[in-house]
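Worksheet: one structure, shown below.
One protein chain is absent from this view; the other protein chains keep their places.
== subunit A ==
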C-alpha cells in the first residue's frame, strides 16, 4: 500500500510535502463529507460539535496511559471518547428530561472542560513529548506524514465499506426511524452504528482542522450537496467529493499562503455551501425567487 501511495504522491505535480498535505486533507474531507449526512439529515448537526470537543479528553487519557505520542493510540483514545460523548447525548435525550439542544450543550461543556483539566495536568507534569497535544483543539496539517495518510485511507475504506453494506438500513433509519423500528430493526443498533461512523469521521478530521472547526467539515459539504440532489445514494458520495475538493484545495492554498489549513478548508466548504443554497437549480434561493416572479407575471 505504501508503495502505491508513494507512487501517487510522486505522480502529483507538487512537491512531496505539498502532495502529502493535499492527499491527506482530501481523504479527511471525503470521509467527513461522506458521513456528514448521518448527522445533518437527522438534525443532529451539532452532535458533531460535541463529539469533536469530546475527543480532547480521549487524546489526553490515551497519552496519560501510554506516556507517549503514538498517533494511532491517540486516535483510538479520541474515537472512544467521541463515541462516549455521543452516547451520553443519546442517553440524555432518551431520558426525556432535556431537549436535544440542552443535552448537546451539557455534554459539550463537560467533555471539553474534562479535556482541558486533563491537558492542563499533562502540561504541568513537564513531560517533554506532550508539546503539541493541544493542537487537537485547532488542528495541524504541517506535520502530516505518509503514515497519517495510510491511517486515514484505512479508516476511509472502513467507512466506505460500512456505508456500502449498511446503506439500506442507514437510509431507512435516516428518513423514517419509525418504520425502521417497526420493520424489526432495533433503533439503538442503527444509532450506535451511525454514531460509530461519525466518531470515525470526527477523529480523522480533528487532527486536521481542529475540534472547534470539525463540525463545519461534517455539515458544509452536506448542505452544498443537498441542494442539488435529493437521493441519499447520490448525496453521500457527492458530499464526500465536495469535502475532498475543499480539503485538497484548502490544504494546498493554506500551504502556499502560509496560513493554517483548517480555517481555509472550512471557509472553502462553507463558501460552496452558501453558493449552493443561493444558486442551486431548483431548491436555490435565486431559482425560487425566479419561480415566484414567473408565477406572479403569469
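We take it that contacts are C-beta pairs under 8 Å (C-beta built on N, C-alpha and C of every residue); 3 or more make two chains touch, one makes a residue touch a chain; residues count from 1.
Keep in mind that, in the parts below, contacts and distances are computed from a predicted model.
K.L.:
Going by UniProt, what is the name of the one chain that was not included in the view, given "Manganese/zinc/iron transport system permease protein", "Regulator of SigK", "RNA polymerase sigma-70 factor, ECF subfamily" or "histidine kinase"?
P.N.:
Missing chain, UniProt protein name: "Manganese/zinc/iron transport system permease protein".
K.L.:
Thinking of the whole complex, not just what is shown, which of A:26, A:62, A:85 or A:108 touches the missing chain?
P.N.:
A:108
K.L.:
For the full complex, which residue in A:197, A:213 or A:235 touches the chain that was left out?
P.N.:
If we include the chain that is not displayed, A:213 is the one touching it.
K.L.:
Can you list where subunit A touches the absent chain?
P.N.:
Contact residues on subunit A toward the absent chain are 40, 43-46, 48-49, 92, 95, 97-99, 101-102, 104-106, 108-110, 112-114, 116-117, 120-121, 124, 134, 137-138, 212-213, 215-216, 218-220, 222-223, 226-227, 259-260, 262-264, 266-267, 270, 273-274, 277, 280, 283-285.
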